[in-house]
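Excluded from the complex is one protein chain; the other protein chains are retained at their positions.
As written, the chains take the letters A, B and C, and residue 1 is the first residue of each chain.
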């Protein structure tokens, strides 16, 4: 089931494969202080080989790679179980927003540091009373001399325990209702007034954090898009998160291959069909992704992708779990992550609403 | 997994088993004119052995059997694949209503004839615009000298193509809304003004029919309960249909055993788990039924049973279908029937609403 | 899809809307409407090069047409003929192609491919003189039989002693299938017979996806029109989510079908599209309620086609077994 790749892409693939084979190593958990530092160092090595953000323009540290090449990179990356990307929130969520809505100044200032993991970004979307329903946010941004003062609480902020900066949505016009009067802002997690409280995950390690904001100053230059236009800007980022960019098929194809290996080592015929079904699902996702490269990777179509990969990921890990009987460490992190899949980036229930209303035209 | 049966029940079981072993034979399809006649004759044989309505009082043709004995009867009956019950609508749906809401005169007049299949009953619930939503019925009953005139259309009336009589709900007070102003009436399918149009099923045979009513006269004595109180009366019948009475576990345990035999003849290891899961499901349903004998078999609890057996039935037949590759005649009728399961007697969607609201207390 | 392909799809869809009558066609002697088949051949739906009298359509175009035929369940020789044509072209036998393909392209000659196993042997270990093959597409109505024995392709005239052809109705009345038994008939070797399994599976997958997509469309449309409890049932969230899941399934099945270009991806497509179509057809029945299990409504025809197609060219279980054997650790 090889892809039909052009010569340039084949050459790129060979380069990536060679570099990875000589560099990949196992790092400590991303959710520990040491592990975070190791992952930051790994990002720098990637950046030095110009492999950290291959699809970006050269001026920001990329190599203008095509979407096809990016997918190839991801396949190679995951097939050798290379380290998790600590820069993920920045390069996959914030960067697309900056490319679309940012200023030249913002791009020049922020993207190169992001590409080298000099600055690692956390996302600050959810609030205790606003999970799937981002429009009901309560944290506020009040305009002041030269900028804004942030106040409120964010939660489920991934990477925030050790990251440098964060981005999110704040209510800047309290009189406007729901989708209106929101502004998209970036802020420094080390700034005065910021308190970060890690949230221990199932394994006891802090994958997420709560962020408390007490009159945190943000200069005007750290607003993305127009003040009050944050909803539109955020929806573009949310689409990125739900869609292709966060979940390249390489990740699932690699997990499916590991599952098949696991099955060969523990061949329980009763689980064979589930193993093959999960493998087939990963292939279908891969084929769907490559087959729809030409289509826009945003809008309601990404809801289809979100539902698919998140349920596939759970199925892959649950099958592995059942094959093993116990949770082996090498599957544990992926399994925790898979459980969160149907929940974050807009729960799958919300995605199904989107598909029903916008793609199938069903009445409210 | 034998049941712990008392001596009287064991004796009854032995009698039933012996009788069935010397009488059971294959009949033609219930949905053909000849087959219908054969099934009617079979009911008469059952009645002569006082086995057609074992749980009824003796005066109406039964033997006052306990619920436990009735379940045992059903297990024996289905384990030898005895013929489908052409009297089903009458003995399982109408009779419980007559026992609760009927008059002595109605019981004496109707039940013995029902027990001997001298009169075979069809149900006339659904209308073209009222399937799950019985409260939106449009057929009317207008009071006249000595009785009522029925007018309107019923559909999905099972057995109506060849049956003698039917029962259903009619709007007797057009000014009352939805649940109010409905009356429960019985009528003769051969009466002037009745037109029965068979509906061909997937296999081309008429399992259902439409009934057109054009000023059909029904005497007052064929009203069950009070005029205008039909909704309450009907809900009792609907509970019966959804609950235990229509789907005794014996049916599923027998089908599961046949599935296991089929697997032994076609041992596809990939399907083994589904076969065993279906078998386990049938056992769980059996255990649930016997285990909850003491609880009332009506109210929202029957929604639990309805969802369970209807989905189990589909799973059983789909597994058989996959084992066989093609639809063998001996599985075809059951398969068609199973497909209708989640639809009729209140769709499973409605049952889930009932469970959610009435058993789990979830808000509307 | 390029603009020519879009135009092809429109014209086929319009043609079928006007002339396809499934109920009538499935009762006709050949199991399909011969006039409609001639019209389709006029459009040039078969993948036959212009030098052999064809339209020069590629397999991609044929798949577009198969998807349309799947949507409407129109009984048609296209699936069988496509595979037969590919087998013939693969022999490289110019003479045979010149002789047979123009008639096939015009729709006047019906060809069926019979794949028999070269290794078939009798109890004594000798090569059996009799081969029998079931589920041969259009096998009993074809004008010419192409018999592949694993290494060579032979031309066999159907009207001779030694060829027995029996129409074998299955659960799916919209697909014409036959059992062919060959007892040493006269045959002409045309050339080598490559394995065309993945070509057959890819063509079938296109048809399956078309049918599955149509099931979902019909279900969406029905639930929008059906009013219960004072609202269209399509407005109930529980039903919306079921249809949303079906949409995800149909879209990914479409991708899997489009990408089926080698034995592994074709087996993946077979398993995935079979399960998707069966699932959508079963949900179609559930979501339509009572009307779906009547003879008058097409839902049961889609359901039967789904199950029949799953069994064609090897069941999903067989392909899962093959995939299991093929899968190597990463």
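Going forward, contacts are C-beta pairs under 8 Å (C-beta built on N, C-alpha and C of every residue); 3 or more make two chains touch, one makes a residue touch a chain.
Being a predicted model, the structure only gives us computed values, none of them experimental.
A.B. asks: Out of B:200, B:284 or B:315, which is the one that touches the chain we can't see?
C.D. replies: B:284
A.B. asks: Quickly run down the residues of subunit A that touch the omitted chain.
C.D. replies: Residue positions of subunit A that touch the missing chain: 126, 129-133, 136, 155-156, 199-202, 204, 208, 268, 270-271, 314, 318, 321-322, 325-327, 336, 339-340, 342-344, 347, 349, 352.
A.B. asks: List the subunit B residues touching the unshown chain?
C.D. replies: Residues touching the hidden chain, for subunit B, are 1-2, 79, 254, 257-258, 260-261, 264, 272-273, 276-277, 279-280, 283-285, 287-292, 304, 307-308, 349, 351-353, 355-357, 359-364.
A.B. asks: To test your reading of the contact rule: which positions on subunit C touch the chain that is missing from view?
C.D. replies: 236-238, 240-241
The definition used in the following text is that only the chains that are shown with their structure count from here on.
A.B. asks: Taking the touch definition from the header, please name the shape of the chain graph: line, ring, star, complete or other.
C.D. replies: complete
A.B. asks: Averaging each chain's C-alpha atoms to get its centre, pick out the one most distant from subunit A.
C.D. replies: Farthest chain from subunit A, going by C-alpha centroids: B.
A.B. asks: On a C-alpha centroid basis, what's the spacing between subunit B and subunit C, in Å?
C.D. replies: Using C-alpha averages as centres, the distance is 40 Å.
A.B. asks: Tell me, which residues of subunit B touch at least two other chains?
C.D. replies: Within subunit B, residues 270 contact more than one other chain.
A.B. asks: Going by the touch rule set out above, which residues of subunit C reach two or more other chains?
C.D. replies: Correct list: 320.
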